[in-house]
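Here it is, the structure, as structure tokens.
All protein chains but one are shown in place.
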Amino acid sequence: MRDHRVRILSNAPEPPAYWRLRVRLSEAIAIRPGQFVMVRTREQWEPLWRRALVIYRMEEHAEGMDLEFLYKVLGRGTTLLSRQRPGDELEMLGPLGNGFPPNAETEVEAILISGGIGLPALYLLAEGLARDGRAVRLFHGEPTVEPNASLPFFEDFARALGPEAITLATEDGSRGFQGLVTEAVEAYLQRARPRRAIFYACGPTPMLRRVAEIATQRELPAYVSLEARMACGFGVCLGCAVKTQFASDRAPHYRRVCVEGPIFRAEEVIWNEL
Amino acid sequence: MRDHRVRILSNAPEPPAYWRLRVRLSEAIAIRPGQFVMVRTREQWEPLWRRALVIYRMEEHAEGMDLEFLYKVLGRGTTLLSRQRPGDELEMLGPLGNGFPPNAETEVEAILISGGIGLPALYLLAEGLARDGRAVRLFHGEPTVEPNASLPFFEDFARALGPEAITLATEDGSRGFQGLVTEAVEAYLQRARPRRAIFYACGPTPMLRRVAEIATQRELPAYVSLEARMACGFGVCLGCAVKTQFASDRAPHYRRVCVEGPIFRAEEVIWNEL
Amino acid sequence: MSCDLSVEIAGLRFKNPILTASGTFGYGLEFAPWFDLGRLGGICTKGLSLKPLEGNPPPRIVETHGGMLNSIGLQNIGVRAFVTEKLPLLRQFQTHIIANVFGSCFEEYLDVIRILDDAEGIAAYELNISCPNVKAGGMEFGNDPDEAARLTEACKRIARRPIIVKLSPNASDVVRVARAVEEAGADALSAINTILGLSIDIYTRRPRLATGMGGLSGPAIKPIALRMVYQIACAVRIPVIGIGGIATVEDALEFLIAGATAVQIGTANYYDPLVSIKILEGLQQFCQQQGITTIRTLIGSLQMDERLA
Partner (left out) sequence: MSCDLSVEIAGLRFKNPILTASGTFGYGLEFAPWFDLGRLGGICTKGLSLKPLEGNPPPRIVETHGGMLNSIGLQNIGVRAFVTEKLPLLRQFQTHIIANVFGSCFEEYLDVIRILDDAEGIAAYELNISCPNVKAGGMEFGNDPDEAARLTEACKRIARRPIIVKLSPNASDVVRVARAVEEAGADALSAINTILGLSIDIYTRRPRLATGMGGLSGPAIKPIALRMVYQIACAVRIPVIGIGGIATVEDALEFLIAGATAVQIGTANYYDPLVSIKILEGLQQFCQQQGITTIRTLIGSLQMDERLA
């Protein structure tokens, strides 16, 4: 964990509704899938807090390392970020958070589920599992997607997993499966009946809650990547607390999304206190 | 006076210590020499206030009008401005302020005096007087100037006035006259003894005060362009007040630099209350 | 369907709840080149005193993070010049003119009101009680509930128009002052005025304002102002006008939801002369999107857990 001064290589909008940011670090650092950074622009006085971005992709090379991020422009922080140009510098604290646990068992199919801007949390995981020869499927949901738009993130995942391993769900049926991504997952489970499976999910809370329910019903393990308002990202403000329960015999208590998370086992999260 | 949304054409550093900004307005507007604008970048939350910049040069053309500014990077506002790129938009309120009065008399030599970033206030005035065939001299002071640096602003004035009409003074003698710009003016007055002259000055307060003294000693009229902290620039905050006295029989009272100024007659300014 | 934005305060109907704050909108006329003043719910004039006031020596303002300090010193042309020079032009606009009034002693407040009472085209008076009370050794009127109440009562007795008392956040207990002036007959309250602050030039080791301390305004104070407005609105029955750091339509909505019947836009006018109209349009748009047919359903709709309030 350091406060890296990084240089922007590219920063541009990308369909359906994201921005892709590529930056260069002067050194290679160890990153676990699902870890994030806290970022701010140079001379940024407002907003005060840095913004959390999960590390989408990375590439080591002779000059150090390039990192890629996928983000959605929502408010002040991401608007400011979207106005930065190649050559501009960012301050990037990281890597932060626990990241996804390594998958010890080999015979298990990894089912990755994302909604909207939850997607970038899953790429390094997908790539790593595929590299290890595991079975991996990605289900990704969007509200809507232009029928003819090229989807660069799709190609990223297709290169890593093969195109047949990816399912796109759109709420309005504009492309792929019509319905919620969790419905696409359930349809798949009905159809393919994988013997052993594990869920990795990132997306809006209602989606994660539904993933947790499906996991419970089918007695499958599930990891979810949570979001919370973060002032620091490294464990000192206690602002990002979520209520969790580790084993049924211990009392529930707050854990920090930025340090003990953002990845939690779905059954440890007390969903109605989120 | 409008809040113009303008597009940056160029914005780059320029010796000895300034930045030159060129923007395009979609319409031509009437501007008096010495008038200013209040400017902020898009989505600027901090700093809160716009920053005052005098209109340095202008050029009308078929698509509207280009304005040029010369500025010095001092604090938050100008740092932010310096990080804007061609294509970015600015919000520009103006033109504001009274501007220099038209020079009615023809036989008078106009002596323009500037220190540091006071310079841009004088270009449109110089150009206008020269166009009208008046005698104009510019005296400009800098703390120091690289001996071999090209000085683009010098060329601007040289084109308008002829190079022989311009005197550069540097405090360390690195170029031109060695000493304060007001000393250069006095040396000139001693030497050339112009029969009738009028001063127009913009620069740091001590310089302006000295100009006022010289004007009083020699019984010459003098106009000075003042600076003040400005929250609005259009007369409603009353923050930019300076104490002035119009005629010896009227009590001194505060006037707004942004509306009744920034140009004042030197003898109207109560210098020890600035 | 467009939303009914009108609200009622002190028996007056305001076409919408967007007003501009005293001292940040000149005498109103300065903004006439920018937009039709008649679109505003109301305009609070620069503070008016009996005699013209020259104001404080410069520097009078300094920027801070998210705000500014001012010590203008209540510079104004005096109530008589206001009535003869400004009011005739101002009252032609279809909006409520609220005359902001102050004095350095009781009698001065009353004198200013008497003069205004004789003039046409004023809707109400707003008493600025954040003024040094010369008789009480320079303490603000607004610091002491009893004195604020006495002042309110005296003004109510003579004024032929409604009295809005503008509360000072520097009072020890603003809610107590609010209750006291309500009881004394105030028709409405406005809150907050600026918060006392300080800024220092580290090189000269002097305050950055010539007069020392000054009043803090702007987005920086919004959370504090909103909290106070909420607390005041809970404590009184008369309408409260919310002020403090409002710069966007979201800010204005927060104040309305917290219990303000209307809002005043202050410092934001300086860096965006069109901000009040932008907020008004944003409000109309928000209500339309949310299917709100009258703004009055929004006012005071904050759901605060009782245990927490």
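Going in written order, the chains are labelled A, B and C, and every chain counts its residues from 1.
Keep in mind that, in the parts below, a residue touches a chain if its C-beta (ideal position, glycine included) is under 8 Å from a C-beta of that chain, and two chains touch if they have at least 3 such contacts.
Everything quoted here is computed from the prediction, not taken from an experiment.
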Query - Hidden partner chain, touching residue among C:Ile195, C:Ala262 or C:Ile295 - result: C:Ile195
Report summary line: Touching the hidden chain, out of A:Gly64, A:Gly179, A:Pro221 or A:Gly235, is A:Gly235
Query - Selected from C:Cys3, C:Ile43, C:Leu69 or C:Ile295 as touching the chain missing from the view - result: C:Leu69
Query raised in the report: Looking at the whole complex, which of C:Gly11, C:Pro33, C:Pro88 or C:Pro223 touches the chain that is not displayed?
Result: C:Pro223
Query raised in the report: Which subunit C residues touch the hidden chain?
Result: 64-67, 69, 172-173, 195-200, 202, 204-207, 211-213, 216, 219-224, 226-227, 230, 245, 247, 250, 253-254, 257-258, 286, 301-305, 308-309
Query raised in the report: What is the set of subunit A residues that contact the non-displayed chain in the whole complex?
Result: 1, 3, 38, 40, 45-50, 93, 228-229, 231-232, 234-243, 253-254, 273-274
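The rule is short, and it goes like this: only the chains that are shown with their structure count from here on.
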Query raised in the report: What is the distance, in whole Å, between the centres of subunit A and subunit C, each centre taken as the mean of its C-alpha atoms?
Result: 47
Query raised in the report: CA centre of subunit B versus CA centre of subunit C: separation in Å?
Result: 37
Report task. Please compute the C-alpha centroid of subunit A, do the same for subunit B, then give the distance between them in whole Å. Result -> 53
Query raised in the report: Considering subunit A alone, which of its residues make contact with at least two other chains?
Result: 45-46
Report task. At least two other chains touched by the same residue of subunit C: list those residues. Result -> 65-66
